[in-house]
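Here the complex is missing a single protein chain, while all its other protein chains stay put.
Let's turn to subunit A:
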Amino acid sequence: MTLPAMQYDRRETTAWITRPILVMAVVFATLPLWIETVGLYQYLGVEVLIWIVFALGFNLLLGYTGLPSFGHGAFFGIGAYAFGLAQFEVWANLWFCLAAAIVVTGAFGAVTALFLAHRRGIYFALMSIAFGQIFYFIASKWTDVTKGEDGLLNIARLPADFGVAEVSIQSNTALYYFCYAVMMVLIVLLWRLTNSPFGRTLRAIKQNETRVAFIGYPVRLYKWAAFTLSCGIAGLAGGLFAMAQEGAYINIMSLQWSGTIVLIVLIGGGFVSFWGPVLGVILYFVARDILGAYTEAWLLWFGLMFVVLVMFKPDGIAGMWRGWVAPRLRGRGATTPAPRPAESRS
């Protein structure tokens, strides 16, 4: 039988570093060395990392708390603008600008969440779309600040100042490793968060909000916190993206991108697995670049893939892994003792 959603072995849930985290660390550490030999290019790696950050934060809402936020692209965009504006108007320091992107976006999220936290299901989804559209509209009209259709140009890849040394992240490879470090730290923190009492409460809310309230948890506060946190992470991703693109543009806040992140996370299996968003992002970008090399209509094919997957494997790629591969690995593995019913918590 497949594992229930987001359930992992006790040895993993109590650890800071797990085997999948190590695999992530190794694969992405070496990626710049081989990405060109498989016919791809360095910048793609940067995009993948940034979208993994965005997708993992998004899945805190969708996969863990069960809140379908369909306007999340707006927060990604707000992060990008906040990063640029902080750089131009306040202090061109990498740490400060990234912090600004997180805090400003988190604040926008916190205010939005006040209107969303008592909603669920389709009402939550519709309200999140509405807010996403409001922010998009404001950004497109408030040209003094956002420069409208032109976008905020010439955002710099600021050097990483470590006190003793200053490291340039100008090149795509350097920026890649900076994003890599950010992503790995975030993954470890999110792994802890999702297996903490807080994370468990979010999972409980996804399954039965009413029950959670009736065992004494202030459900709205948890939903509010999850939303705010998720927006803060979207802001972080947006800030990194502003550096990657060397600019902040309005299109990223459009409904289309909000839809894309939902698609990515669902395809990957965000509903059942911590790692779903990562798989989804990889698949999306590989599809874009490989299918995209053959046909302009690659998004159509990707969309069709999505439809087929939702029809036959609604739990996404990670769901297939959990259903077929993982149990087989475990069945064979001498490393994993058979669970004892009374004690095992897996």
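Here is the rule we go by: contacts are C-beta pairs under 8 Å (C-beta built on N, C-alpha and C of every residue); 3 or more make two chains touch, one makes a residue touch a chain; residues count from 1.
As a working rule, contacts and distances are computed from a predicted model.
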Absent chain [UniProt protein name; select from "Paraquat-inducible protein A", "Sarcosine oxidase subunit alpha", "Branched-chain amino acid transport system ATP-binding protein" or "Zn-ribbon domain-containing OB-fold protein"]: "Branched-chain amino acid transport system ATP-binding protein"
Listed residues A:Q87, A:T146, A:N195 or A:S254, member touching the removed chain: A:N195
Sites on subunit A contacted by the missing partner chain, in the whole complex: 1, 4-7, 10, 13-15, 192-193, 195-201, 203-204, 207-208, 210-219, 222, 225, 339-346
